[in-house]
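Excluded from the complex is one protein chain; the other protein chains are retained at their positions.
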Amino acid sequence: MPMEFINKKLNKSTKLILTLLLVLACIILTYMLDKGIIGTSYTVRIVRIAVIYSLIGVSMNLVNGFTGVFSLGQAGFMAIGAYCVGIFTIPVDARANVYYLEPISDKIAGFVLPFGVALLMGGLLAALFAALIGAPILKLKSDYLAIATLGFSEIIRAVIANEQMWPITNGSLGLKSIPGFTTLFAPVLISAAGITLMVLLINSSYGRAFKAIREDETAAESMGINLFKHKELSFVVSAFFAGIGGGLLATHLTAIDSNQFKIAVTYELLLIIVLGGLGSVTGTVISAFMISFGKEYLRFFDAAQSIGGWQIPIFRPGLRMVIFSLLLMAVVLFWRRGLMGRKEFSWDGIYNFFRKWPWRFKKLMRGDYKTEAKTKRKSIAAGKAIDSAASKSKRAGRKADKTADREKKKEVKADAE
Amino acid sequence: MQNNAEAKPNVLRVTDATMQFGGVVALNNLNLEVNKNEIIGLIGPNGAGKTTAFNVITGVYPPTNGAIYLNEHMIISNHPQGKMKTLYAGENNGKHNEVKVLTPDRITKQGVARTFQNIRLFKELTVYENVLIAQHVKLKANVLEATLKLNYKEERVMHLETLRLLEILGLIDVKDYVSTSLPYGKQRHLEIARALATNPQLLLLDEPAAGMNPQESDELMHFVGRIRNDFDLSILMIEHHMQVIMGICDRIYVLDYGSLIADGTPAEIQKNPKVIKAYLGVEE
Partner (left out) sequence: MDASTFFQNCVTGISLGSAYALIAIGYTMVYGILRLINFAHGDIFMMAGYFTIFAIVDFHMPWYIAIIFVIIATVLLGVAIERAAYKPLRESPRMSIMISAIGVSFLLENSATYLFSGLPRAFPELGFLQKVYHIGDISAPIVTFITPVVTIVILIALIYLVNHTKTGMAMRAASKDFEAAKLMGIEINHIITITFVIGCSLAAISAILYFSPRPMVYPFSGLMPGLKCFVAAVIGGIGNIPGAVVGGFIIGIAETFLVASFPSLSGYSDAFTFVLLIIMLLFRPTGLLGEKIAEKV
């Protein structure tokens, strides 16, 4: 089969160099954005939101995409982190101004924490709450987790806005004068560190156990994996980083109130992970950037637009969110794997992707770009590969046929996509 | 049905295990022993309660009554409680007062591994990952150590062990294939590899030769014997291929309608009129 495409691998040192170059490029880009060499302060704002949403998106994907447990509490955990950072980092002299309706509680009035400590505390508090919700529910069918976490995030909002909490949270007035970021490096580095830690976790033996649970709970349990322990672990780690993300968001916005953590935020995050691919970290990051930039640049949808004096009737407030919810539906219905499926970015992947283009082109030139012929050949090849592998037990005949059949179906499906 | 006379220590001892779903008795008063390095067959017509027996031994269902010992340590024990007290239709009521119900993962940790009748692989993962995941049970490092790769030595051992198992099971050439793309027979091999990766003392095979042709099942038979020796295992297997069962098992237990109707060596079982009756129906 001269036309069969063979994936090649790059050698390790090349990959290392490429990775270092990529990291360097990111650092330089961050530096240039930070110093205003490229982009405007507007771009910097969007990049900041995008990196924060990448972190929170990956944290959500850890539970939903990698462990297969449906959790919808991200907005609540973010609120905990955000309020932790908000309450404890507002400078003492600014507090009277913020808590003007009801003065801040005496116990915390003079208590200011450094940003890092407050951030960490927010993460830990979110993780603690996650552990408490997860304990009764993750032992049961995890279906209920979706509803319990959704309820939890609404409760958090209710508690924050409640009268008794005013001396601490300032209720519905929200918090302002939160010291903002002085450099773009802070959110970028913190998010990168968080994502890296989660990637390391996913690639560790524990992460493999998560994936096993996602694939088949019964089989995972019979392989000695404690379902509750691992689901709870994944859920708590996810909440921790959602809390950290919320804290970053508070610092980014400098003013927060409980309405910023409505369930719609969780739904937007769901859109990010579904679009990026449930079970792909790089997919999530890419889609977090796409959605963050998209949301900003599509703002014109919400404003009245007119062509030559004629007002186009569909452009009015709310259209943007309708489009995003339609996008979520469209991805789930027609493009379930999203951008990346369960794949991750790899240099080999990129390398082969570009190698494939001339190959595809050549094939097109030969004129045998017929779907049927192609799938047939591919499936025979696939069957053969398995055959040769099974040569030790020789008689794979009928079985291999079956597999080839299945392969063929898969190929057809893949082609149809 | 007690044969404690054997000098070999028993690895698995099931006493009075009864499993009742509502009013349906799926398994009635099962007594069974597996001695060290034995291969034991568990046979019976469809719906006789064989897979239920496996599910009880591996902790998927807590038995309604009865106890299970692994190396003479009790791992499971239960007696009818609550609603079951009035519904209970089995025997030996009240003998197993202690209540001990371990979840399947704990039982696997104690050294019992199993395969499934309707293959349950980690579908979208590769052959290699399937076997690697199963070694998680042996992991000593905690989450932090594992995340920060401080257990790289342990990880390396796990990877080497995976390769070794795949080599033994003849799956090394297909290690990067998605597990469900393998032919049926290979998937069964992979399930065995995965079970072996948990370092079991006792292996439960649920119809390992199902869907195989005579030659394949013949090979499987030799293969089971080989892994018994190589991995120092005791094996309990459910199988319908009489050729396999008779050819390899040291002893056989026969179930019918949830109850044990016979046990003994293959030769004894072949002659047993009750077994013949159960399989071929009554001749009047």
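For reference, chains read A and B in written order, and residue numbers begin at 1 within each chain.
What we mean here is this: a contact is a pair of C-beta atoms (placed from the backbone, for glycine too) under 8 Å apart; a residue touches a chain by one contact, two chains touch by 3 or more.
Everything numeric here is computed off the predicted structure, so don't read it as measured data.
Set against the missing chain, the residues A:A94, A:I312 or A:M329 yield one that touches it, A:M329. In the complete assembly, the contact with the undisplayed chain comes from A:L140, out of A:L140, A:A304 or A:I350. When you scan A:L10, A:I108, A:L128 or A:I263 for touch with the missing chain, the hit is A:I263.
The missing chain lies against chain A, touching residues 64, 68, 70, 72, 133, 136-137, 140, 143-144, 146-148, 150-152, 154-155, 158-159, 161-164, 218, 263-264, 267, 270, 274, 278, 316-319, 321-322, 324-326, 328-329, 332-333, 336.
In the analysis below, only the chains that are shown with their structure count from here on.
Averaged C-alpha coordinates give centres for chain A and chain B that are 40 Å from one another.
Across the complex, chain A is touched by residues 58, 60, 103-106, 108-109, 113-114, 116, 120-125, 129, 132-137, 139, 141, 143, 146-149, 151, 155, 158, 170, 173-174, 177, 181-186, 194-195, 197-198, 213, 215-216, 219 of chain B.
Residues 197, 200-201, 204-206, 208-209, 211-212, 215-216, 218-227, 233, 342, 382, 386, 388-390, 392-393, 395-396, 398-400, 402-403, 406-407, 410 of chain A are the ones touching chain B in the complex.
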